[in-house]
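Presented below is the structure to which this report refers.
As you look at this complex, bear in mind that one protein chain is not there, while each of the others sits in place.
Order of writing sets the chain letters: A and B. Residues in each chain are counted from 1.
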Amino acid sequence: MTADKTPVARLTPQATGTYLRNAWYVAGWSDDLAETPQQRTFLEEPVALFRDGEGRANAVSGRCPHRFAPLGHGSMADGTLVCPYHGLRFDRTGACVHNPHPGGQLPDVQLQVYPLIERHALLWIWMGEAAKADADLIPDFSWLSDPEWEAVRGATVAEGHYELYSDNILDLSHANFVHPALVANAFTEGERKFWQEGENVFAEYVRPDDFLSVGISAVMGTEGRRQDFYGRVKWHAPAVLYFDFRAGDPGMPYDDCTLLPSLHAFTPETPDTTHYFWATARDYRLGDGAFTAMMRGALEYAFEQEDMPLIRDSHRLMRGQDFWALRPVILGGDGAGVRARRMLQRLIDREQQQDPE
Amino acid sequence: MTADKTPVARLTPQATGTYLRNAWYVAGWSDDLAETPQQRTFLEEPVALFRDGEGRANAVSGRCPHRFAPLGHGSMADGTLVCPYHGLRFDRTGACVHNPHPGGQLPDVQLQVYPLIERHALLWIWMGEAAKADADLIPDFSWLSDPEWEAVRGATVAEGHYELYSDNILDLSHANFVHPALVANAFTEGERKFWQEGENVFAEYVRPDDFLSVGISAVMGTEGRRQDFYGRVKWHAPAVLYFDFRAGDPGMPYDDCTLLPSLHAFTPETPDTTHYFWATARDYRLGDGAFTAMMRGALEYAFEQEDMPLIRDSHRLMRGQDFWALRPVILGGDGAGVRARRMLQRLIDREQQQDPE
Partner (left out) sequence: MTADKTPVARLTPQATGTYLRNAWYVAGWSDDLAETPQQRTFLEEPVALFRDGEGRANAVSGRCPHRFAPLGHGSMADGTLVCPYHGLRFDRTGACVHNPHPGGQLPDVQLQVYPLIERHALLWIWMGEAAKADADLIPDFSWLSDPEWEAVRGATVAEGHYELYSDNILDLSHANFVHPALVANAFTEGERKFWQEGENVFAEYVRPDDFLSVGISAVMGTEGRRQDFYGRVKWHAPAVLYFDFRAGDPGMPYDDCTLLPSLHAFTPETPDTTHYFWATARDYRLGDGAFTAMMRGALEYAFEQEDMPLIRDSHRLMRGQDFWALRPVILGGDGAGVRARRMLQRLIDREQQQDPE
């Protein structure tokens, strides 16, 4: 009867999107999952997240097989997940381990269990074949749990297809137009390079000896000073991105520049809505609460008030049609986004050939 | 231009649900229908409710055959229902009896008339063949209009299929989990029995010598005292339920126990939304307004803040699929709900064989 009981998403009888299933998706921020379970929708499937008696985070099907109640709106008892409707209890293996009703016979049911790993302050969920869930495939975001770094972060549900959100990060030239207070023209006018390595896609922006925006300068403490600037985005299929942002006085060696590492992770909720998890960290002014609040406010505004409405509207203007069928104009800046879209399509195709349903 | 002019429900071109038509459904609380007509949707059909010059309550099609205006958003004149758009007037037989425009020719139209009976403080509507509308089939809820009983009550529109709402009342074991402040474990741990008699289905819960919840004890004035408890639910197709709740000091004869009679009546608005009418009465502390308000508040909270969100979410998690197609786990406590679902299906099948469209 408390906390996060937002209505569950409306879903079609069958999923209408096609997803990469054997992949790690971000399911949430690790410490947002405490004693209260959570109900979420990932890839059009209801999922319940909860911590068992040992404090381990788990993910199981978020629909009770008895009367379809959202298990993630339930509670915990003795380390088991209690259905909010009639009190059946499920353990981390998805087995029903307690029936509180007369007789107490345990129904022969098995919730789907999703591999879930807690790493780098995040919960990573595997929406495909459990046997293939290899924790080594989780991208390295260790700075998120490193005490030498202090991160501001967010989690929200955004309207629009998740690939539009990863496109957005892979083409940072948008920043100059969408985030005028936060970003200068370095992303537009700098040198840029897009490439692929294995299954990753990269975008790189370099701009020496230019002014950063007022906002970024304030965060970096370089107001009014020219800086060398380096930005690099690394995309991991399906839609987890690392943004490495560095700046330093002109001529400063790359490794001595100030780094602001960022995460942008997108997990499809439905074909029209996306879980958006973001974070940006710094390794200076640690513990400075006012500074942290300013930094969080600036980034939250940029993502939620500037990016999200624009992507929502672009999504609506696509009218439910396929991206390529709309024959988009391709600009130079799309070099990374296009590579990522093609790579993701290849990975999905490969998976479907291996595991035809 | 006043009162209850909520937007009419969005409807599909044809009804998508299959309903028992030759049955009495609750259309509203009798004294909520005063001089102002009401626009409602029952079984995906627009209906206008109004009182004619003699004060009789009537139900006719809620769509003007001229320009499709909601007749129930109209007004009354000389005991006739006036269309809010161009002023055509209809009498209780559905005939157009006045055309206020030049010439005044009466269009040859006939609104569908739904048999409507006012009984037990409720309006009962018959959505099927008028010739079969037998008032004797209306279940007995005479305590609702008996001055020796004082009832608190409500009427709301709830998201979710109406059968999920009757299931909810037929399996009171949910109360221990959904209504923690209101109900103790008697419904879960007591003896229970489910059976069918004719076309009615019953659920019975008995629990001697146990503590009731703080909430119920406060209503009954038995705080801190053990009680014998008897609960019996009687289901009338399609979805009208009587809940007979009694408690008394241990060993007290059944007939001497304190009775709290309840109505839970569900009338489908659409396949996804349900009119929920409820009432609970007492025969003590009559006229005690503060006590009445406390009692109403507790019940309203239970039904609207605890039951409804959970059933809404369960409905959404069914994703528009058929209940049985989802292969629900059946627990012992489903004995009444399953009987009622099967009985309702038999009644609908029988009706459709008799009246194939």
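Here is the rule we go by: a contact is a pair of C-beta atoms (placed from the backbone, for glycine too) under 8 Å apart; a residue touches a chain by one contact, two chains touch by 3 or more.
Every value quoted in this text rests on a predicted model; they were computed, and no experiment measured them.
Participant: From the list B:8, B:137 or B:252, pick the residue that touches the absent chain.
Facilitator: B:8
Participant: Thinking of the whole complex, not just what is shown, which of B:17, B:53, B:100 or B:250 touches the missing chain?
Facilitator: B:100
Participant: Of the residues A:223, A:288 or A:313, I need the one that contacts the missing chain.
Facilitator: Candidates A:223, A:288 or A:313; residue touching the omitted chain: A:313.
Participant: In the full complex, which bits of subunit B touch the chain not displayed? Write them out.
Facilitator: Counting over the whole complex, subunit B touches the hidden chain at residues 1, 5, 7-13, 39, 46, 62-63, 65-70, 73, 82-88, 99-103, 105, 107, 109.
Participant: In the full complex, which residues of subunit A touch the absent chain?
Facilitator: Output for subunit A: 164, 167, 171, 173-174, 176-178, 180, 188-189, 191-192, 306, 309-310, 312-321, 326-329, 331-333.
Assume only the chains that are shown with their structure count from here on.
Participant: Could you work out how far the Cα centre of subunit A sits from that of subunit B, in whole Å?
Facilitator: 44
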